[in-house]
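Heads up, one of the protein chains got dropped from this complex, but the rest are sitting where they should.
In order of appearance the chains are A and B, and numbering begins at 1 in each one.
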Amino acid sequence: MNENVIQVENLVKYYDGRCVLDGIDFAVPRGCIYGLLGRNGAGKTTIIRILLGLEPPTRGRTTLLEADSTSLPAKIRGRIGCVAEGHNLIQSYKVSRLIRLCKDLSLQWNDELFNRLIETFRLPADRRVRELSIGMRAQLNLSLAMAIDPELLILDDPTLGLDTVARRQFLELAIDIIQKQGRTILFCSHILSDVERIADRIGILAAGKLVVDCPLEQLKERVRKLRVIFPEAAPANLYLTEIVNQQIEGREMVITVANWNSQKQAILETFKPSSCTEIPMSLEDIFIECTRPSAEPLEVA
Amino acid sequence: MFALIKREIQDHLVYFIAAAVFSALLVLVLVEAVFKYDSRNPPVISISLGVAFAAIVTLGICGMGASQMYLDKSRRISAFLSTLPVSRSRILLARITAGILAILILLVPLAITAIFLLRLFTPPIPLYSGMVWEIFTATFLLALACYCIGLQTGWNSSAITPSLGGLGLTCIFVPLVVVKGLGPEIMVILASFIAASLFRTWHNFSSTSL
Partner (left out) sequence: MQIRIDNASGRAVYQQIINQIKRDIALGRLIKDEKLPTVRQLAAQLAINPNTIAKAYRQLEQEGIIVTRPGAGAFVASLDSSLSEAVKMRVISEELERIVVEAFHMQIDSQTLLEWFGSAVEKFNLSAKKPPSEITTGEQSNE
């Protein structure tokens, strides 16, 4: 059995002549929680829609559980739980009818888990879906996705509209799922602290490309932000490779570098800086640096 | 599958009720026409009433097909169903099954009534055995053709355009029927049209973005 639950090969997508995805390649191995990050409109939702077969790619190929996305057989779909952007449930139905529909059409259903979730979230069964708040729709969507005991969970902004407590509940649910054998989660989120807690691997989408795709801890170790002060004006060119960002102001230079190592340290030292301090970067900082328009794609080895 | 069909019926219950109602109305008209039949005084009112009902029904069938597709698109029903382990082909099949069910609800009582009446009375025009079946099948195919037009156009436009299309189709087919009669040739033409239309609908539905 292939180790990669999700595989994206050279994915290209054009919308009305505009290039949204420009050659995306990544894979999500089994048992991994993959956090896909990107600014609004970066293309995260597009990738997920293509993965789920809701839209065809312009070029390239995506596979879920070894089946091509454009022709997912029902058996495979039954093993995938998904929460799409905006929680697309059938708005006009009553909650109970929607649940009944899902129950009837699903291949497996964990009633005990589902009822527990409904109780925890206190979702009303007799209201129409459109009368629920965004947060409750999110929770309903999550409950439906988890009730089928999915092997693969694909979540597009699953915490949209959730309050702090509900968000924490979601995180705990995700961890609960991943602790079971062989489960995998792919999710997008804007709440980077959440991503930092539970993700194994991170992908950052910017300008149609995946500028980062690596394990989370590697990302933090390899991307360094340094505040370097020179005795005289800071040199314009440090002859360092993989500079993500560089700002110079007089004698001071703030530089963000990928794959920092002793070699680069040595190169920096040839310029004889008077001080060099590391500025700790949170995932949020790294994300902001990597999604600046001028940023170069990081090859974080 | 059953769940899908049930869903379609529940969502479009009004059409099923209308089918039953119009079926009853047409049966009444037919019975009245036959009972009151007088070779000197053809029941013009009944016949014109019957034709009027038939026209409404044609529009209605077309409208049902269109409405099923249009509602799907506007309420994003298939978008949601796609997240469940059902293929688009199954969704479409359930949809068409529901449509056929509605048509049958409409036509079968009529057919039964016709057979019953034939047992009671001798018809003014000579009928050969099996003619009822032929007429029934041809009418069924005609209704199905209207339905297919509705299905095909309903995904992209509002409910009005396909109904006009159905009317247009009726205008084409009725003279054809009058000329050729409700015979095997008509059935072949209609069947080919239905097959082509369904294939196109299926192809569009399978590859559209949801």
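Just so it is clear, a residue touches a chain if its C-beta (ideal position, glycine included) is under 8 Å from a C-beta of that chain, and two chains touch if they have at least 3 such contacts.
Bear in mind the structure is a predicted one, so any value in this text is a computation, not a measurement.
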Task: In the full assembly, spell out which visible chains the left-out chain is touching.
output: A
Statement: In the whole complex, of A:108, A:193, A:241 or A:263, the residue touching the missing chain would be A:193
Query: Which residue among A:30, A:100, A:190 or A:220 touches the omitted chain?
result: A:220
- prompt: Any idea which of A:19, A:67, A:243 or A:281 touches the chain not displayed?
  reply: A:281
Task: Against the chain that's been left off, what residues of chain A make contact? List them.
output: 33, 168, 171-172, 174-176, 178-179, 192-193, 196-200, 216-217, 220-221, 275, 277-285
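By definition in this document, only the chains that are shown with their structure count from here on.
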Query: Hey, how far is the Cα centre of chain A from the one of chain B, in Å?
result: 49
- prompt: For the complex, which residues does chain B have touching chain A?
  reply: 2-4, 7, 75-77, 79-87, 90, 207, 209-210
Query: So in the complex, which bits of chain A are touching chain B?
result: 49, 52-56, 73-75, 77-78, 82, 84, 88-92, 101-102, 104-107
